[in-house]
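One structure is given below, represented as C-alpha cells, and several questions about it will come after.
Removed: one protein chain of the complex. Kept in place: all other protein chains.
Our next item is chain A:
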Amino acid sequence: MSTTTLDSAASPAATVADASRRRVRRRGRSSPLGRTVTHGLLVLASLVAAAPVTWLIYLSLGPDKNDYLHPGGIAGKATFSNYSFVLRHTNFFKWLESTLIVALGTTVVAVAFAATTGYAVSRMRFPGHRPLMWVLLLTQAFPIAVLIVPMYEIFSELGLIDTYGALILVNCSTIVPYCAWLMKGYFDTIPVEIDEAGRVDGLSPFGTFLRLIMPLARPGLAVAAFYSFITAFGEVAFASTFLLDDEKYTFAVGLQSFVSEHDAQWNYMAATAVLIAVPVAAFFYLVQKHLVTGLTAGGTKG
C-alpha cells in the first residue's frame, strides 16, 4: 500500500525531470540519429526522383542508337552530335512552334475566361452556384475517352482536324473549368474586407474585381496560367489523334515519332527530350513557389 503511494508520488517528479532533460534540445530539432535517417531517406528519394532524367541526359550524349544497351561505352565517346542532328535535320523547330501556339493559345483563353468566374464563384452567392461548382469539378473527372470520339466527329465535320484551333478548343474543355476552380481557391484567400472597402468607396463589382482583386490575385493568375500551359504542353491523347501532318506535331507527338515499331532512334529521342525538358523544367522551378501556394489554397482554407 505505502509503496504504491510512494511510487505514484515519485513518478510525477521523474516525469518532470525527464521532460526537463528532453527540453534541453530545442523544439523542432531532432536527434543526430533522427537527422541521419532523415537525410538518408531524402537522399535515396532524391536519387530515385532524379535518376530517369539524369539517365536521359547521359544517353543523349551517346552517338549510336544502340548505345543505351552499352551505357558504359558512352563516357568514352560522348558527343553533342545528336543535338546538332536533331536541331538541323528534324522538324524540331516546327514542333516547337506548334507546341507554343497550342500551349500559349490555351493559356490565354483559359486565364481570360476563368478569372471572372473564379471571382464570382468565390464571392457571390447566386441561384445556380452549387450546380456550377459541381460542374466545374465534374469536368475534371472527364476521361478523354468520353470526349475524344464526338470531338473528332465534330471537328471532322467542321474541317478542323489537323489544325491548332481544334487542339486549343479541346484543351480548353477541361483546362478552363479547372482554372476557374484554382482561381476560386486563390480568391478565397483574399480577405473579403478588401472588396467591402472597395464597394464602400463606390466601386462596382467589376471595378472591385479589376482594380483591387486582380492585382492582389497575380500569384493565383500565374498559377492558373502556368497550370494551363504545362497541361496543354504535355497533352498527348488529343494531339496524337487530331494532328496528322508531321510538321504540325506538338512535342508530345513528335517525340513518339522517334520510336516506331520498326525503328527506335533512342539517341535522337533522348537529345530531343533533353532539349524539351530543360526549358520546361527551368520554367517550372521559377514559378513552383507560386504553384504550391495556388494549388493548396483551395484545400487548406477549410
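Quick note on the criterion: a residue touches a chain if its C-beta (ideal position, glycine included) is under 8 Å from a C-beta of that chain, and two chains touch if they have at least 3 such contacts; residues count from 1.
The rule is short, and it goes like this: contacts and distances are computed from a predicted model.
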item	value
Per UniProt record, name of the chain withheld from view ["Peptide/nickel transport system ATP-binding protein", "Sugar ABC transporter permease", "NADH-quinone oxidoreductase subunit D" or "Na(+)/H(+) antiporter subunit A"]	"Sugar ABC transporter permease"
Contact partner of the left-out chain, one of A:52, A:76 or A:202	A:52
Residue among A:61, A:167, A:223 or A:252 touching the omitted chain	A:252
Given A:86, A:102 or A:176, the one touching the chain that is not displayed	A:176
Where the unshown chain meets chain A, residue by residue	15, 19, 27-30, 35, 38-39, 41-42, 45-46, 48-50, 52-53, 55-56, 59, 68-69, 71, 112-114, 116-117, 119-127, 132, 135-154, 156-157, 159, 169-170, 172-173, 176-177, 180, 188, 192-193, 195-196, 199, 204-206, 209, 230, 233-234, 236-237, 240-241, 251-252, 255-256, 259, 261, 266, 269-270, 273, 276-277, 280-281, 284-285, 288, 291-293, 295-296, 298-302
